[in-house]
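Below: one structure in structure tokens.
The other protein chains are all here in position, but one chain of the complex has been omitted.
Think of it as A, B, C and D in the order they're written, each chain with its own count starting at 1.
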Amino acid sequence: MADWLTPDEWRAVALSLRVSFWATLVSLPLGVMVAYALARWDFWGKQVLNGIVHLPLILPPVVTGYLLLVTFGRKGTVGLYLDQWFGIVFAFRWTGAALAAGIMAFPLMVRAIRLAIEAVDPRLEQAAGTLGASRPWVFATVTLPLILPGIIAGAILAFAKAMGEFGATITFVSNIPGQTQTMPSAIYALLQVPGGDAQAARLVWIAIAIAMSALLLSEWVARAVARRISGT
Amino acid sequence: MADWLTPDEWRAVALSLRVSFWATLVSLPLGVMVAYALARWDFWGKQVLNGIVHLPLILPPVVTGYLLLVTFGRKGTVGLYLDQWFGIVFAFRWTGAALAAGIMAFPLMVRAIRLAIEAVDPRLEQAAGTLGASRPWVFATVTLPLILPGIIAGAILAFAKAMGEFGATITFVSNIPGQTQTMPSAIYALLQVPGGDAQAARLVWIAIAIAMSALLLSEWVARAVARRISGT
Amino acid sequence: MTLQIALRHRFAGFVLDVAFEAPAGVTVLFGRSGSGKTTVINAVAGLLRPDQGRITADDVVLLDTKAGTNLPPHRRRIGYVFQDARLFPHLTVRQNLLYGRWFAPKGAAAVELGRIVDLLGIGALLNRRPGALSGGEKQRVAIGRAILSNPRLLALDEPLAALDEARKAEILPYLERLRDELRLPILYVSHAISEVARLATTVVLMEAGRVTAAGPTAAILSDPVTAPLLGLREAGAILLATVVAQDDDGLTRLVCAAGPLWLPRVAAPVGASLRVRILAQDVMLATTRPIGISALNVLSTTVRDVRMGDGPGALVQLEAGDEMLLARVTRRSVDALGLAAGQPVFAVLKAVSVAQENVGATG
Amino acid sequence: MTLQIALRHRFAGFVLDVAFEAPAGVTVLFGRSGSGKTTVINAVAGLLRPDQGRITADDVVLLDTKAGTNLPPHRRRIGYVFQDARLFPHLTVRQNLLYGRWFAPKGAAAVELGRIVDLLGIGALLNRRPGALSGGEKQRVAIGRAILSNPRLLALDEPLAALDEARKAEILPYLERLRDELRLPILYVSHAISEVARLATTVVLMEAGRVTAAGPTAAILSDPVTAPLLGLREAGAILLATVVAQDDDGLTRLVCAAGPLWLPRVAAPVGASLRVRILAQDVMLATTRPIGISALNVLSTTVRDVRMGDGPGALVQLEAGDEMLLARVTRRSVDALGLAAGQPVFAVLKAVSVAQENVGATG
Partner (left out) sequence: AASMKTALDAVAADFQAATGHGVIISYGASNALAKQIIEGAPADIFVSAAVNWMDEVEKAGQVVDGTRRDLFGNALVLVAHGKDAAAVAIGPGFDLAGLLGDGKLAMAMVDSVPAGQYGKEALESLGIWSAVEGAVAQSENVRAALTLVSTGEAPYGIVYATDAVSDDNVTVVGTFPADSHKPIVYPGALLTGAADDADRAFFEALSLDAGDAKFVEQGFVILN
């Protein structure tokens, strides 16, 4: 493999995997929380939250990237303090790419999980309550297992989106080989070069192969979970 | 309003609305069909179909745009025949922008609808069968009404995505003011010019306002539907 | 219409293997929880495809796994009342009730909506959605929905379990009428022997996936061998009786092979022929005709068989003409009265013992 | 523990307005479908917040809308068996059964899993998931789950409706033991009067959202005014009797205020005190002591009241010492025997008429 991929490409593949994995993993708990709040609670500003979650979908990715840059950049409103107080820097790091990917994928993840939560029969949650389970326990022992297919769907959507994310990422953290050059960035760069198409196509195939594997895996897991729930 | 938007911007707003609306509307029936097939049927090549549906999510938008170009372009493998036989041309038309937006939004739409279908209790469909309803009727009278919240969710995701779609669209149909210059293209163009930020921000706000209205509307409809189903 | 059913299916840990015939009328599937009743009905309705099996309704083949025939549920037209009501949550009660109408063949003998609604007492619920109904209300709507779909066969899975006695007493005669007037064959699952005795033309006893006995109701109920399977308290025989007169004090006079019979008012015209189930435990035996007692019915019979039970009881089979009667007494009484085959005895029966639900039209 | 319940709630088209007390023991809610029984239980369990209401269990306030107190369901610890089983589809039967264990206070008197599993006959199902259970199996698991959660109160909404007689006969004595041994208060919804008579300490009759009568079981069942509300066939009185001897021929000899009483074997030691429900329709009256009959029990009583019904029947209330008995006879017999208050009569009762389910421990 190392033969037919340049080290830069190779690094792009590894980086994309790392970015997508962490973007998905870290945003998952938050996604579940937000989805739960949107599905089940009524609170002031609910529609505002809902809107904010959808924002990355609506905005051209470049805009999201700029917003990220001015917010989480080294001199950004938030980035500045994260750096000063916690030493956390997103700008031009792979973590920033993960942040961008996570945010771009967030609406997809939340919507999938939310749909799953809305489909849970509240009477089962009531039953758990009468058996002594408090709200958090009901969530952990009844709601969560029942929405697992939705969580898997949300995670795979997020992962796929993170693998393909380009506009916001390149705008936010630029396109630095080995650090922030994900596969889409690498493909983009190759497409800018006369004769880079063949090389780009190779990367595209790799991206497809990775995403398909993840997809198949998720389908398989979701199926196993669904079978368990349907009881056969 | 016409005061503070240039005619080109104004046309971009109108075009974006048109493109998103039609992209959503036309892909909806197909989305429902594909989601149903993925959720309920087992057929050869199911995972291939699943993969293809997800492809636009995984690929950098530029690549998707490029593939659209070589497929549905005037000289594209499919486009050629569409033109010759039906006189349908996508290239450099708003219909092409709608096609690109629809395809980019398709995975999101399908996933939302699929989750909703998977949550339908098959025992209700069985009951409809015993009452004399054939498969298509069961679908129309039981499944479809029950997945309405999922369809709404899928539609709003698709609409939002279509409003924000940029990379594939500009690659496929380029950026012709009044014909294919959607809001994201317009915003992108503005961001390329030093000092264009303020104007871009205005367009961004309009995009947000439109998408939020659509979102609120969809939430409201989904709520009404859910209330009907829960029976209170 | 005769339904021929032969099925073989295995779930993990459960094997269903049944074959029986359900002739016109009501066929009751009776058996303990988990004995496979619902599974049989599901197969008949086409919701379960058994490993092997053949189901025919007269000459229509609903299923034949060998020949590869498997009519889809909607072409079987079986009005199925599920054990769980399965109402459509997005439709109002009225829409639920009328759902089957859309698909019913045009011109089929239609049952009126208003009639069913009144019968089931769901008039006030028509515009509600199922989510806001009580358990019994749901079940009633489900019954209405199945009947109104104009089915060729009704399959009722414990339809009355969630209902109060009063409501049951209203619905049962209606089911009887469906059976008799529309000549609608009915497959009926029930744990309540009174429903069985009243409605059933045929009884199929199931146990752990197999049929242990099947046959005409009267035979099964008065057979001292199968009776205990139904629960001893419910053993009893069915007498055919004819209405002779409606007396002024609210009693109906009938005549059966064993003599005259007074029952609380039976809503049937003079001359009508009825099935009267007499529970074995309601019959008292006397060697001499008792006098000064409140029981109105004293029938002359002959002991045909005495079958001692394992416990303190005994089942005495009595003959009156060509009809059979069962009496359940203690072994102590058998000894005290010296009961033996061939001995004439008087069977004493209180008029009020015979519940309305045990008097049915012959069908 | 005494439960005080006062509720007011309105749904579109239905108003619930009840107030009653459920003392220790079993309180049965009895009423027609849609009368509000489930709604009451939901409010007690905390699943429905009524418009107004106050519910206390001894001095724990579960709900007080005026004071704004509303204990969440999980802190009420009410083992609720729902009308629809509501098992957790993602857990096995065993996990469903043990679900409440996680949350039960440590050290509470624990009911053993094995015991419940045997009782409910669900041993073979433990590793299955609810999706693959029959209707009755689901209901049994739901009962087990509620009991095993170590609740402070059991609320059972028609728990036995989907079960066969044999299974019911096994579960009922167990519920009785729960009531007596663990002194677990039970709220019980049922349409089956035999369950009511057997289990209930207190009966609450409901009709269209209101309580029409409430009180100790014996009083409600033997009251000629409330009895018809329960269904005439089920009217009957409860006699207190003491076991005197277990005879060899399978009969148990008891003694009650009206004299000796023979019943089919009662599984209770000599000296035990029992509640025996005697259905009005099983009692025959005679002006002279009958002889040569199969009925073993002839009790000397005095007529206390005769209440003519609308139809052909009459309810005769009999006195024997300080106990009451009810007999249901025809008006024709009342006339023929000249029954009137103060007249001594013999009440004739077959031993086998008294079903096992009508003999319960006093509780």
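Here is the rule we use: contacts are C-beta pairs under 8 Å (C-beta built on N, C-alpha and C of every residue); 3 or more make two chains touch, one makes a residue touch a chain.
Here the structure is a predicted model, which means the values were calculated and not measured.
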**Fill in**
Whole complex considered, the hidden chain contacts A, B
**Fill in**
Contacting the left-out chain: of B:Tyr66, B:Phe139 or B:Phe159, that is B:Tyr66
**Item:** Chain not shown: contacting residue from A:Leu30, A:Ala140 or A:Val193
**Value:** A:Val193
**Request:** Give the residue, chosen from B:Ala14, B:Met33, B:Ala140 or B:Val193, that touches the chain omitted from the document.
**Result:** B:Val193
**Message:** Suppose we count only contacts with the excluded chain; which residues of subunit A make the list?
**Reply:** 62, 65-66, 69-70, 73-76, 91-92, 170-171, 174-181, 188-196
**Absent-chain interface as seen on subunit B, which is shown** = 62, 66, 69-70, 73-76, 91-92, 167, 170-171, 173-176, 180-181, 188-194, 196
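By definition in this document, only the chains that are shown with their structure count from here on.
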**Prompt:** Using C-alpha centroids, which chain lies at the maximum separation from subunit D?
**Reply:** B
**Prompt:** Just how far, in Å, is the C-alpha centre of subunit B from the one of subunit A?
**Reply:** 20
**Prompt:** subunit D: which residues touch two or more other chains?
**Reply:** 84, 128, 132
**Multi-chain contact sites of subunit B, meaning residues that touch two or more partners** = none
**Asked** With chains as vertices joined when they touch, what's the shape: line, ring, star, complete or other?
**Response** ring
**Asked** In the complex of these two chains, what residues of subunit B are touching subunit A?
**Response** 47, 50-51, 54-63, 66, 107-108, 111-112, 114-116, 118-119, 149-150, 153, 157, 160-161, 163-164, 166-167, 183-184, 187-188, 191, 200, 204, 207-208, 211-212, 215-216, 219, 226
**Message:** Taking the touch rule as given, give the residues of subunit A at its contact with subunit D in the complex, in rising order.
**Reply:** 123-124, 126-135, 137-138, 141-142, 145-146, 228-232
**Request:** Give every residue of subunit D touching subunit C within the complex, in rising order.
**Result:** 11-13, 31-34, 37-39, 83-84, 124, 128, 132, 134-137, 140, 157-158, 161-167, 191, 193, 231, 233-234, 249-251, 262, 264-265, 281-282, 284-288, 290-296, 311-313, 327-334, 336-337, 348, 350-353, 355
